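Here the complex is missing a single protein chain, while all its other protein chains stay put.
A, B, C, D and E are the chain letters, set down in written order, and residue numbers restart from 1 in every chain.
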Amino acid sequence: MEISVSRKAHFNAAHRLHIKEWTDEQNRAFFGTCNNPNYHGHNYDLIVRITGEIDPVSGYLIDMKVLSDLIKREIEDRFDHKNLNLDTEEFKDLNPTAENIAVVIWRLLRPHISPNQQLTITLYETERNFVEYSGK
Amino acid sequence: MEISVSRKAHFNAAHRLHIKEWTDEQNRAFFGTCNNPNYHGHNYDLIVRITGEIDPVSGYLIDMKVLSDLIKREIEDRFDHKNLNLDTEEFKDLNPTAENIAVVIWRLLRPHISPNQQLTITLYETERNFVEYSGK
Amino acid sequence: MEISVSRKAHFNAAHRLHIKEWTDEQNRAFFGTCNNPNYHGHNYDLIVRITGEIDPVSGYLIDMKVLSDLIKREIEDRFDHKNLNLDTEEFKDLNPTAENIAVVIWRLLRPHISPNQQLTITLYETERNFVEYSGK
Amino acid sequence: MEISVSRKAHFNAAHRLHIKEWTDEQNRAFFGTCNNPNYHGHNYDLIVRITGEIDPVSGYLIDMKVLSDLIKREIEDRFDHKNLNLDTEEFKDLNPTAENIAVVIWRLLRPHISPNQQLTITLYETERNFVEYSGK
Amino acid sequence: MEISVSRKAHFNAAHRLHIKEWTDEQNRAFFGTCNNPNYHGHNYDLIVRITGEIDPVSGYLIDMKVLSDLIKREIEDRFDHKNLNLDTEEFKDLNPTAENIAVVIWRLLRPHISPNQQLTITLYETERNFVEYSGK
Partner (left out) sequence: MEISVSRKAHFNAAHRLHIKEWTDEQNRAFFGTCNNPNYHGHNYDLIVRITGEIDPVSGYLIDMKVLSDLIKREIEDRFDHKNLNLDTEEFKDLNPTAENIAVVIWRLLRPHISPNQQLTITLYETERNFVEYSGK
């Protein structure tokens, strides 16, 4: 029996949308206020979804405590109360759009999830803007 | 890399569920209080999801500002603070069920979305009732 | 020991902001799209708060089932799936602004609440607009 | 035209995660505080999603009132204000994990849904933990 | 400058409404399904509000980390994943209505809050039922 289990997590971070290869003018025109050189920030809500077979003995797909600890260690400790552009290896040379952050989170978690299970990341940048990535 | 980007929007409208080919009796029996001839109304919450490839340069699937402006121009300006049955072309002869409203919104937005991208509409009629349409 | 107990309820209705003594021009200028002669509508979220002494035996201020039934009978049955302007006695000659709806709900419920208890009405017209009335 | 219609419902229940074949020690080690022999409890939020063809006459996939009554009769009346382990047939010998509860709800509802329609169950154990089951 | 600072917390517990001095018949008639002898349960959402003067140097009323740790130690560790009737000293002889739980939480936290500050407890038993207690 295939089922999905989801866990919601959270981190607060500053960021700036900016492409180093573009001029300041180009960046401002394309990213608008999101290009503010002094950064702005968000409360990111993160939903991590694991899909796979229910263990017939325990009745678990995955232990929520294990999943929650994994998200804390790999994602929250890395990004919470950070400036994504300045404080992280992942976004030193990658524009921290919601799309790219979701892909990065997927890649950080994927090695820790069983190969028999699928992983989907939903990332809310605001209550009204969110992205979903499944590694396809 | 395929990703989905979603934008939440909102409009308030009056409507009445009613089929012109049916008798008043049939309409009342089938649609109950939703058939009230004087209309009732809802705060409709709308989620527009676009699925496609991330632009490797900008890190965007679609500019949220562009998507948000599109939804405002094509959907909110058309339906917000309107009577769906009386004030709109779309529901002059189409029963404004949540299902039909979602299909109409999909058709209004589809021409403005890149052919390489998929479009999914989620429409909340109330917090407890919602529909999803992907054009299939 | 004084405590407040709150119960959330819900009704969907159509309405139009309009003052009969004003010209159409004045109404349009003042109420904007809320003056649409064909009505628009809302999902109204209602919070009814009762404040008073905890009964030392039962540990209740008020039985939530009793409060919930009262709100259904006096408010939901009266306003749900109705056109406030056309279908109700209360708003035949009273402009159904959120402020006035809250006052009307307070007056409808007040006789059914113990004189030793205070009553506060919070009414959400949308997720972003709400009013609160305590009978003062 | 294929569409999905979802209805949100709710029940409050006590439960305990426990496997009869395991020792108390094993149960405590594996399920932690969820194994409390005196039970703990949750407000379960349930989303029932039906997917199928819109009826071209009524504009309905399914009458929400019918769906809502079905959920009340088959799920809420069975599980609300119950101890899942002690008061229900379904979990007498089945560990009431969120995964297993979702599967049980799917099986209880499936016979009442048209064979042409698909059924998906989303069950929130808390705001942060939820599961989804589609019968695959 | 007087300000209020609020922190939201959470615990999951089983309980049963029951008064030992009453007969089973009386308990069933008064508390209905909440009197289930096998218990039911809730996800309790708790908001702890502190009111007092802003420290002019730090700009804090209270350090949110300190408040959050206090709530965890005094409330969550005591009540989370517990049966309120069986596992706690506080409700051995006190009916665990939402009203009484709010009063108990207020009394548990009050000694740890500065005497110059006021304390208000808001407790959500469900999304639709909640109580507020300020120690008056």
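The rule is short, and it goes like this: a residue touches a chain if its C-beta (ideal position, glycine included) is under 8 Å from a C-beta of that chain, and two chains touch if they have at least 3 such contacts.
What you are looking at is a predicted structure, and each value in this text was computed from that prediction instead of being measured.
**Student:** Over the full complex, note down every shown chain the hidden chain is touching.
**Tutor:** Hidden chain, whole complex, touched shown chains: A, C, E.
**Student:** For the chain left off this view, which of A:2, A:74 or A:87 is in contact with it?
**Tutor:** Of the listed residues, the one touching the omitted chain is A:87.
**Student:** Have a look at A:24, A:55 or A:127 and name the one touching the chain we're not showing.
**Tutor:** In the full complex, the listed residue that touches the missing chain is A:127.
**Student:** One chain is left out of this view; which of A:18, A:42 or A:78 touches it in the full complex?
**Tutor:** Considering all chains, including the one not shown, the answer is A:42.
**Student:** Which chain C residues touch the hidden chain?
**Tutor:** These residues touch the chain not displayed: 17, 19, 30, 32, 94-100, 102-103, 127-134, 136.
**Student:** Given the full complex, what residues of chain A touch the hidden partner chain?
**Tutor:** Per the touch rule, chain A residues meeting the hidden chain are 10, 12-15, 33-34, 36, 38-43, 80-83, 86-87, 126-127.
**Student:** In the full complex, which bits of chain E touch the chain not displayed? Write them out.
**Tutor:** Touch set of chain E with respect to the missing chain: 1-9, 49, 54, 57-61, 63-65.
What we mean here is this: only the chains that are shown with their structure count from here on.
**Student:** When the C-alpha atoms of chain A and chain D are each averaged to a single point, how far apart are the two points in Å?
**Tutor:** Each chain's C-alpha centroid was found; their separation is 29 Å.
**Student:** Quick check: what residues of chain A touch more than one other chain, meaning two or more?
**Tutor:** None at all.
**Student:** Under the stated touch criterion, can you name all the chain pairs that qualify?
**Tutor:** So the chains that touch one another pair up as A-B, A-D, B-C, B-D, C-E, D-E.
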